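Following this message is one structure expressed as C-alpha cells.
Of the protein chains in this complex, one is absent; all others appear in place.
Residue numbering begins at 1 within each chain, and the chains themselves are lettered A and B in the order written.
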Amino acid sequence: MAPQYAPSLRSRLPLVAFLLETIFILLFFFFVKIEQHESDSKLFIRSYAEFQDIHVMIFMGFGFLATFLVRYGFSGSGFNMLLAAMAIQWAVLMNGFLLPQRHHRRGIHISMKSVIEAELCAASALVAMGAVHGKTNPVQLLLMALVEVTGFVINQWILRTLLSADPLYSIMMLHIFGALFGVMVSWVLHREGINPKHEKEKIDRSTGLFAMFGTLFLWMFWPSFNSALVPQRLEKELKLTVIYGTYLSLAVSVVMAMSVSMLTSSTGKMNMVHIQSSALSGGVAISVAMTAVHEPWIAMTIGFCAALLSALGFQYMKDHMLFAFECHDTCGVLNMHAIPGILGWFAHLFLRLASSESTIAVRFAVYHICVFLITVCMSLVMGTATGLFLKWSFWRPQQDRKCFDDQAFWEFPNLVVRV
Amino acid sequence: MAPQYAPSLRSRLPLVAFLLETIFILLFFFFVKIEQHESDSKLFIRSYAEFQDIHVMIFMGFGFLATFLVRYGFSGSGFNMLLAAMAIQWAVLMNGFLLPQRHHRRGIHISMKSVIEAELCAASALVAMGAVHGKTNPVQLLLMALVEVTGFVINQWILRTLLSADPLYSIMMLHIFGALFGVMVSWVLHREGINPKHEKEKIDRSTGLFAMFGTLFLWMFWPSFNSALVPQRLEKELKLTVIYGTYLSLAVSVVMAMSVSMLTSSTGKMNMVHIQSSALSGGVAISVAMTAVHEPWIAMTIGFCAALLSALGFQYMKDHMLFAFECHDTCGVLNMHAIPGILGWFAHLFLRLASSESTIAVRFAVYHICVFLITVCMSLVMGTATGLFLKWSFWRPQQDRKCFDDQAFWEFPNLVVRV
Partner (left out) sequence: MAPQYAPSLRSRLPLVAFLLETIFILLFFFFVKIEQHESDSKLFIRSYAEFQDIHVMIFMGFGFLATFLVRYGFSGSGFNMLLAAMAIQWAVLMNGFLLPQRHHRRGIHISMKSVIEAELCAASALVAMGAVHGKTNPVQLLLMALVEVTGFVINQWILRTLLSADPLYSIMMLHIFGALFGVMVSWVLHREGINPKHEKEKIDRSTGLFAMFGTLFLWMFWPSFNSALVPQRLEKELKLTVIYGTYLSLAVSVVMAMSVSMLTSSTGKMNMVHIQSSALSGGVAISVAMTAVHEPWIAMTIGFCAALLSALGFQYMKDHMLFAFECHDTCGVLNMHAIPGILGWFAHLFLRLASSESTIAVRFAVYHICVFLITVCMSLVMGTATGLFLKWSFWRPQQDRKCFDDQAFWEFPNLVVRV
C-alpha cells in the first residue's frame, strides 16, 4: 500500500483566511473607530494591565495547555494563535453590532472594555477547540471558532434582552457554553479510528512540561480573568472579593487535584494531564458564582468541591463518555470547564437562596434556571449544527492515522535536509 | 531480583492534604475576612501589579528553575505548585496570628500586603525545598514547607518583638533562613546512595531550557520582589533606588556568572546550571543590603561580588560539601541564596558603618549581628529538627534508585497505552 499523505489544505485554508481577513478589514473600515475618550487615565492603566493578563492567558495559557499531546505541539499552540487572532477580530465586530457599549452615535468604538470582551469571547471558542483538538484540520477549526463566537454573542444578546441578565454574568457562561459546544461538535465528528484510545494521544516529559506552562499562566492570571469586567468604580468591593476569592479557590484546587489524582490511581501515582486540568477548575467555578461569594472560606470550599468533581470526572467519566456516547473529548473540556461551571452555577443559586427572602429567592431561582437552560440549549443546538457542517468532506479532514499528528500540517525541516 | 517499585503514597498524601485543607478552610471560616477598605485605588493598582510579578516568580520562576534534572521535571514544577499553594494559605494564617498588620479589632484581614507577605514566606519554603529536591517525596516536602513557614514567621516575630527590627529587613532574611533550613534538612536526610553523584542528577538540552525559563522569570521580576514591601508613600525614593539597584545588580551578575563559569572550567566551557543560579545572586545580595544602597555603582559592585562568590562556590564548594560534610544540596541553594545573602548582610553592615557616627555605628552593628545570629540559629535548629522528623520511615521515602526520578510519583501514559 502506498503511504497515505494527509490531504493538502493549500486550496482551502489560504483562500478562506484571505477572504475572511479582507472582509474583516472592510468591516473595520466602515464601522470601527478607536475610542479616544477613555474616561480616565487611572482606569486605563488598570484596564491595560488586566487586558494584558487576559491576553497572556488566551495566547500563552490556552496555547500551551494544548501542547501535551506528544506529536501535536506545533498544532496545539499554532492553531490556538490562528483561531484566537481571528476570533478576536470577529468578536469585536459581533459585540459591536449586537451588544453596543453605550449610546454611541454610530459605529463600533474600540476601547479596553471592548477588547477584553472580545478576548473572553475568543476564550469560549478556545474552550470549544479543546474538545476537538487533533481530530480536525485548521480550516474546520477556523470555521468552528467563528460560528462559536457568533453563537456565544447571540446567546449573550438573548440573555440580556429577554432576561435583562447582568452583562458580567452572561459573559461568564463562556465556560459552559464553550465546553458543551465543543463536546457536541466532537460527538458529531466522532470516528471509529480514534477508539478506544489513539496511539498518539499521550504525553511525554517535554510536552508535559510545555503544558505545565500553559496551565501555570492560566492559573496565575485567573484572578484578573474573573475580575476584569467587574466595574471598577461602583463595585470596588466586589472586585476585591473576586480577586482574593479566585486566588484562594485556585490554591485549594491545586492541592485537591493532586490528592484526588493520587487517591484514585491504583498505583498511587499522579496523572499530569488530570492535574493540569483540575487545578484550574476552581477558577471556572468561581467565575460563575462570583457575584454571590462574599467570604474567603466559601471561595475555598467551592474550589475544594470543583477540583474534587473535576478530578473524579477525569479519572472515571472521560473514558465512559467515549464508550457509552462515542464522544471523544481531547482536552477533557467537559470535566475542566462544563462540570466546574455547573457546580459554580449551583453554588451561586444556593448562596443567593440562602441569603434572600423567599419571594426574591424564587424570582431569582427562576431567572437563574432560565439563563442556564437557554445557554445549554443554544450551545447544544449550535454545536450539533456546526458539527454537521464541518463533517462535509469538502473541508478535507485528515485520515484517522494522521490524527493528533503535526506531520499532517507542518513541515519538519529535519526530515528534508541532509543529515 | 524482582523490580522494586517506589512505595505508594496513596494512603499518605491524599489524607494529609485533605486534612490540612479542611483545617485551613475551617480556620479561614473563623478568622479570615477580606479587607474591603484598601486605602487607595492607585495604591491598589500598583500593589496588584507587584503581587502578580511575585506570583509569577513563585509559581513559574521557582517551579521551572527546578526542572533542570533530566528525569525530574514533572516533580520539580508540580511539587513546587503544590507546596507553594499550601504554604501561601498557611502563611496568611500564621502572619495574621503572629504579625497582625494594623490594629484590626479581630480576625485576619486579607489585603494585597498580606498576600504579598504570604508569597514571600512561601518563597522561603521553596528555597529550602531546593536543597532536598529529588531525595524526598511530596508528603515530606509538604510537611517541611509548613514547618519552614512556621519557623520563618516565628523568626520574624522574634526579630520584630525582641529587636524591634524593621519588617522589611526581617522578611528579607528569607534567603538565608530558607537556604540554611534546607541544607540542614538535606544533611540529616543524607543517604549513601546518592554519593558521589547520582546517575540521574544531570541536565539535557530540553531541561536546561526549561530551567532557563524559570531563571529568566525570577531574574526579570526580581526588582518587584525586592521593592514590593517598601512602603510606597513614605519612602518613595527608597523604592526607586531598590528597583534600579536590583536591576543593575542583576545585569552585572549575569555577565560575571558566565565569565567565572568559563574561567574556572578546565575546557573553557560554561555550565548552564551554575550560570542559572549565579545569575540570580545579585538579586539575593541586594535584597538583604537594599536599605543601605543609595548609588547605582554600589549595587553593581555588590552584584559583581555576589556572582563571583556564587559561581566560585558552585565550581569548588558544592562537591566538597558532599564529600566533607555528607551534605547534598540539589539546586545549590547554599551558593545561590545563603552566600549571596550573607555577602549582602556584610555589605549592609559595611555601608552603614561607613556612613554613620561611631556611637550609632556600634549600636547598629550589634543589632545587625544579633538579627543575623538569631536567624541563623533558628534556621539551623529548626532545619535539623525537621530533618529528624522527616527521616521517620512512616513517610515512605523513595529508594535510592528512585531518587531524582518522576517515575516514582507520576503516571507516564506512554508506557501503558499500546504503541
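Here is the rule we go by: a contact is a pair of C-beta atoms (placed from the backbone, for glycine too) under 8 Å apart; a residue touches a chain by one contact, two chains touch by 3 or more.
On a predicted model such as this, the values are computed, not experimentally measured, just so you know.
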> Who touches the missing chain here, A:Gln36, A:Ser164 or A:Ser266?
Replying inline: A:Gln36
> Which residue, B:Ala251, B:Leu353 or B:Cys370, contacts the hidden chain when the whole complex is considered?
Replying inline: B:Ala251
> Footprint of the hidden chain on chain B, which residues?
Replying inline: 42, 45-46, 49, 53, 70, 197, 199, 201-206, 208-209, 212-213, 216-217, 219-221, 224, 232, 236-237, 240-241, 243-245, 247-248, 250-252, 254-256, 258-260, 262-263, 265, 267-273, 275, 279, 295-297, 300-301, 304
>> I need the residue numbers on chain A that touch the omitted chain, in ascending order.
In response: 5, 8-11, 13-14, 17-18, 20-21, 24-26, 28-29, 32-36, 38, 41-42, 45, 48-49, 52, 55-56, 59-60, 63-64, 67, 71, 73-74, 77-78, 81-82, 85-86, 88-89, 110, 115, 138, 206, 210, 213, 406, 409-414, 417-419
